[in-house]
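Complex shown without one protein chain; remaining protein chains in place.
The chains carry the letters A, B and C, assigned in the order they are written, with residues numbered from 1 in each.
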């Protein structure tokens, strides 16, 4: 099986061969990859031993290594083809979702506004805190789905940003 | 559903009623029994909170509460009927199994010998130790399945004792 | 011994949740005292409910309907026969009414008396009380002065000063003034802003402390007239007034300062006849001038660092004091042994403006070994709900020296595995790598103004990335293979039971 794996905007071509060895960017690598418990894994390559906690949700693989979190996209040939056709390969989504249930305190933008990556877009009150939700990418606000005073559930879509061409 | 549960040679008649409440030896009890993780459970009855680790193997339910281990037999009506017919209800088995893989160092008894509960029957070497395996009940040795010098796997049947009438 | 009534405590109700409830349950168990936990709907499976001897349900998740319901908590104590209530921190811990009601019910409140709580709870009455005992306050003026008097006072205090609205809040009517010249205009602007915002144009000024540290002293006082301090805690690593890292001792406090501040802290506690454990919070400027900020009339989140360098158990000492016994110690603690650092592990995303994160903790594997203490109220499988604060654990390390404690903390942070919610362990790792933190050079504004995740995070090496990419790929690959197997169940020729157990084996 051939996969294209994108992590930190870097692309790795990884082929899993019949004998279990890997071709990583055309280099042969022997790996020892074991599941230890629920989402805990141990990987030994060339005597180097690392332990990872791995979770996969909505097509994003999250990997925790020594306290640091990585997000990877693993695409097989079909998924790669589809992603290329849609032009969504490696592009961050412009959708801001509510990271937790809470109360919308302030909506700082309106549809049609332009925002820069990192601009505060919405203030959400939850867990005794006022939390600033920021634009993940630069672009134009295409949709604002909530208004101040509204309570929202976790993962509610709040604002959509269309990236600049 | 009605169950007969035997623990420490005491018998409890427990009926699980349709509304989820219990009849324990004819007394109505409301319980809050939750699974927390793998074999961890929390039980609250009448504000009393206990945590248990529970495992069931070969019809024996093992329960660990505050560092103490209990073994229970839970029989539904059919199983109770069968056990009564076979006369095996609440009777410890006279079979000695190997608790771990190891080497039989010594067999102290032969078929036909009588033994008392607690007599050392076999010496098994494993984990750098010589371990004495003792008779779980008093009775007559009906079968000796191993001899000194033999290596055995975990749970190998070693000796069977027929209880005295 | 003075004539104090000795009271017996055989069962304690803990009016709290999370790690502090666990901390108090453990202290009670160490003393052979029974425990009663209380829980809201979402906390049925919480650790404190599992570990308490008894547990009483007290209502819906919202704190105002459960953990803040004095009537339900007192009723729970009565029903279970508890003879004392420990409030923990937060919730009802600093509520004088609650302390009063508990006492009126004939129960023991494990904490200070209602009068001390209410005197220290009000900023103005607290300042008045401690001033009488000679405790230094941040220089400033009273409210209600004319501009001329304010200006004269400012000259005496020295610049920079802060102009603050009496009715203030949210930064409105507040001005930083760096020199005498700008003061009249600033006063005018602040008054008008406050007038329009709050309908009250009254302002006062306060000296602005630049580069100040937050340093606090642990106090213990019993009913026999003994009041001691148990050394200082350095709590300057804060973000939006939330402490993130605490240590004891403070790199900034020498023996002389410890002695002077300790005396001040005892005087502050004695000004309200304080009994039980409490904390005097201060700001200390670069020249080692210190000023009383407030007193917390309860056990603090960060109490473990004090316990570890002074070999004292503060929670047990609280119970002892509440029983009417003399404290175990009658001398203040002037010589910390070694160093202790605490990192608050919060369910919040350090890469995304520290937004809190909710959800189920899939994996919670805490570091172990020498010099590591973990106080937590969660476990693999527990839920982080949006109803309560986001702290999920406290990780505390000790060492002979600050450097050793720091290196241990780094190791322990690496070893800590929490999956399912975002958390701030990466923040702490970066902090432990920052030169300023290692050198002990920081003040209360440092994290917010000068610390960013990017600065101290070296990008992963090419080799690291490749390892992670390989793991991600193999993980996805296996999941897909498994999914393919599952949609073709006809191929199985074993019983469902066997097949299920095989499935579980594969997943392990």
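Remarks
Assume a contact is a pair of C-beta atoms (placed from the backbone, for glycine too) under 8 Å apart; a residue touches a chain by one contact, two chains touch by 3 or more.
Note that the structure is predicted; figures quoted are calculated from it, not measured.
Across the entire complex, contacts from the unshown chain go to A, B, C. When the missing chain is restored to the complex, the residue among B:10, B:85 or B:147 that touches it is B:10. If you put the hidden chain back, the residue from C:371, C:386 or C:420 that touches it is C:371. For subunit C, the residues touching the chain absent from view are 22-23, 26-27, 29-32, 51, 304, 307, 311-313, 315, 328, 337-338, 365-366, 368-376, 379, 381, 400, 404, 407-408, 410-411, 414-415, 483, 486-487, 489, 496-497, 500, 503, 508. Residues 1, 3, 5, 7-8, 10, 12, 14, 16, 22, 24, 29, 31, 33, 35, 37-41, 43, 45, 48, 50-56, 61-70, 72, 74, 76, 99-102, 124, 126-129, 131-134, 154 are the ones on subunit B that touch the missing chain. Annotation for subunit A: contacts to the undisplayed chain at residues 32, 34, 36-37, 42, 44, 47-49, 51.
Operating definition for what follows: only the chains that are shown with their structure count from here on.
The mean-CA centres of subunit A and subunit C are about 32 angstrom from one another, to the nearest whole unit.
Per-chain Cα centroids separate subunit B from subunit C by 48 Å.
Residue numbers of subunit C whose C-beta contacts span two or more other chains: 380.
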